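Missing here is one protein chain; the remaining ones are kept as they sit in the complex.
By letter and in written order, the chains are A and B; residue numbering begins at 1 in each of them.
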């Protein structure tokens, strides 16, 4: 990649050595660390592109991340290479595709660890409620543009759907006394953290980076999974995440997670992010994001271990389990189709 | 200070510029940031002193922090100077006294912001369950030694008392749906966070630094206070904290806080730290630390604001309020006596 022509072909590459604080005690880099780097690359390239014209200055805000799989574990001491490219622009949004490679700089081994697709919306710096127009990119062929348009329409539809589904109602997760709960139940492993938004969590314009939110979500999901399995657990995939409402500096974020489904070798955890503007309390608490994380459990040689089945209590948990199972089977079918297509 | 004579006069000085991440959005440095620096200075000087003899190598573990007041707010951009000195040694423990000064390097203004007293116990590196003997320090007068011995006996007694009071029972704080709760009640503001212990939180020997724990405690207490007042709040003081049980790498820490008492211009928040060894779950969850933090609410000129009175529900909350009031009156009386003595 050449730096000098970055504006012409909008692409960027970030790389960074993985540190002890980026990983769990076994040395596996947290999925959340990777999600945060992916989003940083997307934010840089999106902001740069949307300011490449005259007119209002703006910052690219994360609107959506498509479902992404973690293909291989990454380890402390490896270098993560995150490369991002703008692949589609609509009137008011930018699609960024990101690839993540891990490189063991001692052995030279390289692995593709993630592919992700993110959607950004440019918000004016003068007036944060105003979405500005995105300068168009050039496509190498009409087919490429057409394919991008299809992806754009599909995600738009889904965003509208989840917005309606979520509503503004906050169904809080009650956190009962874990001591009295039976192992392997939903109540036993459910967890919640609060985080006071600090300056480093935010863009220059006072809103929490989408990547920071995803890192916290992964942290809670990981604790839920570890409480259930009591083994070394790693992020296997994240379902599409929609960011419907921005989170402002000075908010307290509550991130809660509960297990919804277990297969033989995987667990699905639903995560909620609620924002609470501490000082401007009249604005009220609101649900900012929700998502499903899938985790697997690994033995000492990084081979998948069986997952203890979830003990369901009550109809609601049963219903959520069935929905999780449907998502699991759908993803499995999709992976099979993708594999066949590649052959 | 010269390095070469550090062993002879056991003292150390740490200083650091305060950054945005050390402070709240108004620019006031978090009490927890200061407590963490105080403990780092204590740990360095304690470990250094206990290894100044031949025999087992050891690391100084924090056993207790005496009650400490935050005399002046500190701000981003100021330099914090933390100086620590060993003031008493018993057979198995070390008393460290720490002063914190804030310096505005632009105006040159300096203020004493904290005085703290910490007790450390040296744990053998070969066998972490073994407490080694502390080399004695030299006192400038027999009176000085006698005064130190009195402080030592007093804190020992208090440590035994709190150990019995806490017991091994974990009374968990239930976190009900805040939406349904009335403002200014205990249930409305109570909060809880979880933190997965990472490598940078620990000493080289795999135990969480006392300062890291205190920083998390201050974070939760601050969120409780902000939820109650909805204004800019700062730490005014911390009651004595006893560290009865160590927290190991790989644990999940749950830090919970609830308001116990309000006076006209202050709030008292009780904070609990529970450790949960995720992977070695057979060891069970245990209560590691408890403490009382006092917060005040400030206006834009950093003047104290009135605090909304706490709405009590039930006998238990009433009882805790009365106990908090007793602590408040006792500290007030003590401050008056100290003032008179100084005049």
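Quick note on the criterion: a contact is a pair of C-beta atoms (placed from the backbone, for glycine too) under 8 Å apart; a residue touches a chain by one contact, two chains touch by 3 or more.
Predicted model only: the values in this text are computed from it and were never measured.
Undergrad: From the list B:69, B:103 or B:239, pick the residue that touches the absent chain.
TA: Answer from the full complex: B:103 touches the omitted chain.
Undergrad: Considering the whole complex rather than only what is displayed, give the residues of chain A touching the chain that is not shown.
TA: Interface with the chain not displayed, on the chain A side: 1-4, 12-17, 19-21, 40-41, 43-44, 47-48, 51-52, 57-59, 76-77, 79, 105-108, 110, 125, 199-200, 204.
Undergrad: For chain B, which residues touch the unseen chain?
TA: Against the left-out chain, chain B lists 1, 3, 7, 12-17, 19-21, 40, 43-44, 47-48, 51-52, 57-59, 76-77, 79, 81, 101, 103, 105-108, 110, 125, 199-200, 203-204.
The rule is short, and it goes like this: only the chains that are shown with their structure count from here on.
Undergrad: Between chain A and chain B, tell me the centre distance in angstrom, where each centre is the average of that chain's C-alpha atoms.
TA: 36
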